[in-house]
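Reading through the structure tokens given below for one structure.
Note that this complex is displayed minus one protein chain, with the remaining chains in position.
The first chain written gets the first letter, and so on, giving A, B and C; residue counts start at 1 in each chain.
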Amino acid sequence: METKAKVLIDCQDAKGLVYRISKVFFDNDLNIDNNREFVDKSAEKFFMRTVVTGQFEPHELEEELREVLPANADLRVILPKRKKIILLVTKESHALGDILIRHADGELEADIEAVIGNHNTLEELVCKFNIPFMHIPAEGYSREEHEENVMQVIDALEFDYLVLAKYMRILTPAFVGKYEKRIINIHHSFLPAFIGANPYKQAYDRGVKIIGATAHFVTNDLDEGPIIAQDVIPVNHRFSWKDMQRAGRDGEKIVLSRALNLVLHDRVFVHGNKTIIF
Amino acid sequence: METKAKVLIDCQDAKGLVYRISKVFFDNDLNIDNNREFVDKSAEKFFMRTVVTGQFEPHELEEELREVLPANADLRVILPKRKKIILLVTKESHALGDILIRHADGELEADIEAVIGNHNTLEELVCKFNIPFMHIPAEGYSREEHEENVMQVIDALEFDYLVLAKYMRILTPAFVGKYEKRIINIHHSFLPAFIGANPYKQAYDRGVKIIGATAHFVTNDLDEGPIIAQDVIPVNHRFSWKDMQRAGRDGEKIVLSRALNLVLHDRVFVHGNKTIIF
Amino acid sequence: METKAKVLIDCQDAKGLVYRISKVFFDNDLNIDNNREFVDKSAEKFFMRTVVTGQFEPHELEEELREVLPANADLRVILPKRKKIILLVTKESHALGDILIRHADGELEADIEAVIGNHNTLEELVCKFNIPFMHIPAEGYSREEHEENVMQVIDALEFDYLVLAKYMRILTPAFVGKYEKRIINIHHSFLPAFIGANPYKQAYDRGVKIIGATAHFVTNDLDEGPIIAQDVIPVNHRFSWKDMQRAGRDGEKIVLSRALNLVLHDRVFVHGNKTIIF
Partner (left out) sequence: METKAKVLIDCQDAKGLVYRISKVFFDNDLNIDNNREFVDKSAEKFFMRTVVTGQFEPHELEEELREVLPANADLRVILPKRKKIILLVTKESHALGDILIRHADGELEADIEAVIGNHNTLEELVCKFNIPFMHIPAEGYSREEHEENVMQVIDALEFDYLVLAKYMRILTPAFVGKYEKRIINIHHSFLPAFIGANPYKQAYDRGVKIIGATAHFVTNDLDEGPIIAQDVIPVNHRFSWKDMQRAGRDGEKIVLSRALNLVLHDRVFVHGNKTIIF
């Protein structure tokens, strides 16, 4: 029976890598449906994403590949399997709603295991879609206590990615460290402009002519994680900061959904504080 | 004989302003070719740009208008007259070249009085277009001495605007203050991201997916002056910072020329650290 | 008590119009919150949209304004009142879903009276939001019979605009004529490129590097009505036409919602086969 797999390789660059890897595919009589590589010369790093089809045993393929790769290579052979995500939200519905509609439509290639809100504002919306909503209040708790409560819930579920769909809380290093490269956030500005609170107010005060949105992996440096996708929206002097916020929401939700789509298709490699997008 | 004028008003907002102003136009039997207004409610400021045609004496029109405007109104009645600009450059030719070609074509509605370079790299290019190039070296001079030399040259010429077409030097408060609202700069980033030196290197290091360019009036706060125009260019992980720089230059020159065009057509009001663009 | 109204004027251009209109506002002691005008010189047409506040009787204001306007002026004094819309859909959920989420959020400044589908695919989604869904099948009916059934339903409801949110049927001249300037459509291409069926397939076959979406008023000429808003999305050779369709949907929904927002705020004048957007 035909199997399809995505082979992801992230390793030290070396002469002959493409040859050695493609030889493994060839020796296994695999078809290459899609292949993309990138070499970061300055960092001497090699990245490759190949979609192969054929009759093969994944673990054996992985072993054969590992033999031709440098030590410490990050190698993944990913079989078709629906991914699972958990959404964290606060009060704003646009980014969440965009994902819910895509999910209901079957367009989102992931199951939403749960939506967790530090407020219950969005419970009604989520429940329309028969997805579990959990209200885990933050008020009255220390940051650590609140995250402890969140972790108890999410760790009881299986998930691939945490999606911060306008989650208006800062995560502790402990939390971020635990789910490294698995937390995706949408920041409501064109990073690195307007880091921090109320970027639309900042943008208004600065008098910019374009606003933006940035989807990124969350790291311990606030708003400094590897950027996955960005987009911009023109504004002018007639926009109040509320108008900018309203206009910016369209950008936020589209950029977050685009980034999520890239991540769910295993098209994103994290490379230091940057991303390689295939 | 028909006269055409742009009437620019920047004043405290007040009830009946549009009526009173349009009454003056009406009483003078003027045609309104084009009219744009903006009220900044929070600042209680009124901005208006009207193009009128008819038979009138400009000074009388100005006087009549001043009578119906609040005290301290900034009122200008601008008659058709070719503006004069001086360009300041360093070594890069793209922004300068774009302006020179537009000028040679008759598209730029201004005369270029001179191009001043702190290096002589661009002398050959400028001279092709029969425009005076002056090399005013900065090396071996204090910042103040160098600016003194520049001022001697430009003050001997008549000009409306100084255009910094990739002029890679920081101006002193004294210089900036002397030519307030008359110095236009192109910054090679999407401000306020990447203020300061080598924004492309900064953008590369940050791993952004979009780079930008910003044309702004120069004030004493470095890269903080009122923004006139901005634009962006998509990039990806395959761009080195040199590639970003190369791609970014297209944005820089187009944004600078667009901003210059707006300013030359008296479409830009400076309002605090922002602009109103009509 | 303070009243707020939008005054919309569309008439033959004439000298002194701004003066005469603003005099009416002044004589009624009204504040002008916002004012935009446009004169189409070649067509000698004048357009104005003014937001006024003050103590006034709307009908009296309208009468006073009519006295100073040319005969046959199209004048509307619009008081704050929530508008009503009806959505027509077929099977795709993205444009509909975007509007439903905005509606649920309170962001959409209109009530959705009903959603009508020629298929029942979207009934489940609509019902989640407690909005009436009506399935009016087209199969087995002539075009005229089907539209007759639609008209019976919508004429029994009150509505300001019909929004075709990916309604995949062509309307007859009779239907279009009955609801002139009140039907908004989203076309899944950058009009006038790729008029007609399956624009993404056409775009793919043509090998374009950018795809688009166009929101427009529906007229009898298929895909030829006045354009309200357009946007574009970059594509490349790696996109199948299905990929283009998927990517294009984001543009479609955003452009439709943006156009709908403009129309609901009375910012759109239809001027022949064009629009004036204030």
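To be clear about the criterion, a residue touches a chain if its C-beta (ideal position, glycine included) is under 8 Å from a C-beta of that chain, and two chains touch if they have at least 3 such contacts.
Source: prediction; values computed, not measured.
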Q | Residue of C:Val7, C:Val77, C:Ala229 or C:Met244 in touch with the missing chain, whole complex considered | A | C:Ala229
Q. Which listed residue, B:Asp29, B:Glu63 or B:Glu107, touches the chain dropped from view?
A. B:Glu107
Q | Absent chain, residues of chain A that touch it | A | 15-16, 18-20, 22-23, 25-26, 29, 31-37, 39, 41, 234
**Q.** chain C residues that touch the omitted chain in the full complex
**A.** 38, 190-194, 206-210, 212, 226-232, 236-238, 271-277
Q: Just the residue numbers, please: which parts of chain B touch the chain that's not shown?
A: 93-94, 97-98, 100-102, 104-105, 107, 125, 128-129, 246, 250, 254, 257-258
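The rule is simple: only the chains that are shown with their structure count from here on.
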Q) If you average the CA atoms of chain A and of chain B, how many Å lie between those two points? A) 41
Q | Centroid spacing, where centroids are CA-atom means, of chain B and chain C in whole angstrom | A | 37
Q: Could you list which residues of chain C touch at least two other chains?
A: none
